[in-house]
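Following this message is one structure expressed as structure tokens.
A single protein chain has been removed from this complex, and every other one stays in its place.
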Amino acid sequence: MNDFLFIFLSFFALLGAFGMIVLHQPVHSALSLIVTLLALAGLFALLNASFLFAVQIIVYAGAILTLFIFIIMFLNVKESNLPKEPNKTLYLFLGGIVLIPLNLLVLRAFYAMPLLREPLAEDFGEIKPLGAELFTKWLLPFELISLLLLVALIGAVVFARKDEV
Amino acid sequence: MIGLTHYLVLTGILFSIGLVGVMRRTNLLMLFFSTEILLNAVNIGFVAVSKFYGDLSGQMFAFFIIAVAASEVAVGLGLLILWYKRNGSVDLNSLQMMKG
Partner (left out) sequence: MIALGCIALGAVLLMLLSAMPKVRMEHCSLFAFVTLLIGLILTLTSFGELFTFFPLPKFFHKMLIVDSYSVYFDAIILSGALVTSLIGTHYFQTKRHFKKEFFSLFLFSVFGMMLLVHASELLSAFIALEIASLSLYVMIGFQKVHDKRVEASFQYLVLGSLAGIFFLLGSAFVYAGLGTTILGEMGNRLDTLMGKDVSLVIIGATLILVTFLFKISAFPFQNWTIDVYDGSSLPVSAFMAATFKVAIFGFILRLMLVDFDPIRDTWDTLFIVVIIATLLYGSFLAIIQKSLKRMLAASSIVHTGYLLIAFVSIGYAGESAASSIIYYLVAYFLSAMGAFGLISYIAADEHVRVTYEDFRGFAHVHPYMAAMLSVFMLSLAGIPSTIGFVGKFYIFTGAIEAGYTFLAVCGVVATFVSVYYYFKLIALMYFYPACDSDWKDVPSLKGITPLTIGLIALAIIWGGIGNTFIAYFPGVDFLIDTARLSYMSLFIK
């Protein structure tokens, strides 16, 4: 069952990603990206990451993508204002071919690597141990992220407000 | 049986797709979308490794990466609106000096 789900979800993830870079209209791309994000959320659930599953759907597919679609609607880019991209498909195809050897290199490196596997804890990935870990071991990054978001907030305000002069 | 390797293959393919998108699309909005694909590719890799080792660090990474992505998008979209209002274009080539 898990194997089937993996193949199913990753197929949709790849399809969405592929659609995103091929489609011409930004709105279509954004919708296609949502397919990828939801499929990845499913994969997170398969990997025992239940919290990330929720975060991915709520924050990513919910908030960030809504923001994107809002911006697209807000800008209301006309067809004539969209950049013309001749030979786009050809370029994408060529780019894909160039990257294949890199992928193979990484894969080979991965197989050659001696990995030390450890047995999975019973409650691995459940919300309680995750929360405990987040607020003890990872406290510093957690606090830092709040500062980062603060900086982003100031930045967004600076760029969005009207100049008084 | 699906193992870590399959997930990493997925990471690799997704990352390549995103990279091709970044390199070849000239629509600035598309650039942000491709960046999201890249970040998600990295995320799935981290979570897969995390399960493999039975160590939560990977999930933490994914969690924080989502937050970083959100903050970058906030600033980036602010700049994009500013740029579009001024130039009426979302074409990468409208950035005169961006040639690299």
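Remarks
Which chain is which? They are A and B, in the order written, and residues in each are numbered from 1.
As a convention for this text, a contact is a pair of C-beta atoms (placed from the backbone, for glycine too) under 8 Å apart; a residue touches a chain by one contact, two chains touch by 3 or more.
Quick caveat, the model's predicted, so the values are computed rather than measured.
Note that the absent chain touches A, B when the full complex is taken as a whole. Mapped onto chain B, the interface with the missing chain covers residues 4, 8, 11, 15, 22, 28, 31, 35, 38-39, 41-42, 45-46, 49, 52-53, 55, 57-58, 60-61, 64-65, 68, 71-72, 75-76, 79-80, 82-83, 86-87, 95-100. Although one chain is not drawn, its touching partners on chain A can still be listed: residues 105-106, 108-110, 112-116, 136-141, 144-145, 147-148, 150-152, 154-155, 157-159, 163, 165.
We adopt the following convention: only the chains that are shown with their structure count from here on.
Chain centres here are Cα means. That of chain A falls 6 Å from that of chain B. Chain A makes touch with chain B in their complex at residues 2-3, 6-7, 10, 13-14, 17-18, 20-21, 26, 29-30, 33, 36-37, 40, 43-44, 47-49, 51-52, 55-56, 59-60, 63-64, 67-68, 71-72, 74-75, 77, 81-83, 85, 88, 91-92, 95-96, 99-100, 102-103, 106-107, 110-111, 115, 117-121, 124-125, 129-130, 133-134, 138, 141, 145, 148-149, 151-153, 155-156, 158-160.
By the touch criterion given at the top, residues 1-2, 5-10, 12-14, 16-21, 23-27, 29-30, 32-34, 36-37, 40, 43-44, 47-48, 50-56, 59-60, 62-64, 66-75, 77-82, 84, 88-93 of chain B touch chain A in their complex.
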